[in-house]
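With one protein chain removed, the remaining protein chains of the complex are shown where they sit.
Moving on, here comes subunit A:
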Amino acid sequence: MKEMQKEAKDVSHYGEFGGQYIPETLMNELKNVANAYNKYKDDPDFLKELHDLLNNYANRPSLLYYADKMTKDLGGAKIYLKREDLNHTGAHKINNVIGQALIAKRMGKTRLIAETGAGQHGVATATIAALFGMKCEIFMGKVDTDRQKLNVYRMQLLGAKVHPITSGSMVLKDAVNAALQNWASRIDDTFYVLGSAVGPYPFPEMVHDFQSVISKESKAQILEAEGRLPDAVVACVGGGSNAIGSFAEYIDDKDVELIGCEAAGKGVDTDQTAATIERGSVGIFHGMKSLFLQNDDGQIDQVYSISAGLDYPGVGPEHARLAELKRAKYVGITDDEAVNAFEYIAKTEGIIAAIESCHALAYVMKLAPTMSKDKIIICTVSGRGDKDVASIAKYRGVDIDE
């Protein structure tokens, strides 16, 4: 009850998590972003433009597809796939980018910057920047520009400049550092389009709201198809943007189990993992208090996953809160399990899903057989896997000429 009161009073926190742990240089600008967001989020003109772009440009609503073959093969619960992979640009990231870019436009900004891991958020940002006629620069760890070359070139084709980041471990966390630094040095014309449910307030809230379109749709779609709510909703979690969007509308429906799938890398108990909620501890980083993989001194760990999109040492503050309240459950999926799911869903359903999403699918493969045939699972396929084909081939020791 005490926590509830705190939450009611303080919009920037989720229990003890969240906040605005950010250099003074950015504090006024964060306030400007929050003010603009609160001003426009219920504004009819803003919502009209948002929904028009979501429906007529990004291809929403996305399908809720009944995976009949997968359901029969696994022999348990009915499996529905929420097909965010069918969105324009091939992932859920576009939902949030359209929303934030519309806020940026209303704030008079002319330049969008973004961090990206797998490249999906970078591609989405570059796409909307092109559509809106805005300048765009993307920050991406050098390790990720190497393993996601296709997405790098896509961003360049869309007119964006891609900065490979060579500091730190050269992955997503370092890209966020670089994007924050760049934003601090150029707030006049620049809006930082944060792609994950992380960072200082109001970013986790904006990402939650703009991604909640996923569960708003899936709820209506499952009621239409089955006449009832699902028993479980499953999504992958790096920072947690598609998961929070997939969970949002079900959080108050206590009978719907919410399951986030983290990247366990080589295993949750190894040091080559990115399973933040299972292995992490409370800390303060990237503008928020949340759970992080870190050592006893508070130095942030260099994490590992085959998936560039889940290769992040922290998690969004709302997920940390949902885990603490045991409202959502978080499980680790290894590289091996995710790659197996990548091949399984391709052969079974004819869907090449992003390696990130395959962490969620891998858990569904374990979960569905343990549930009876009258149960229902919704699994979010957060993105398509074309970008991953080369690295999966490499993982399997197959040499393909890119």
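By our rule, contacts are C-beta pairs under 8 Å (C-beta built on N, C-alpha and C of every residue); 3 or more make two chains touch, one makes a residue touch a chain; residues count from 1.
Keep in mind that, in the parts below, contacts and distances are computed from a predicted model.
Chemist: Considering the UniProt annotation of the chain absent from this complex, which name among "ABC transporter ATP-binding protein", "Methyl-accepting chemotaxis protein", "Cell division protein FtsW, lipid II flippase" or "Tryptophan synthase alpha chain" applies?
Modeler: UniProt lists the chain that is not shown as "Tryptophan synthase alpha chain".
Chemist: Using the definition of touch stated at the top, determine which of A:G15, A:G240, A:G283 or A:G383 touches the missing chain.
Modeler: A:G283
Chemist: For a quick check of understanding: of A:N56, A:S185 or A:S372, which residue touches the chain that isn't displayed?
Modeler: A:S185
Chemist: For the chain left off this view, which of A:I22, A:V193 or A:I222 is in contact with it?
Modeler: Residue touching the chain left out of view: A:I22.
Chemist: Tell me, which residues in subunit A touch the chain that this view leaves out?
Modeler: 19-29, 167-168, 173-174, 177, 180-181, 184-185, 187, 283-287, 292, 294, 296-300
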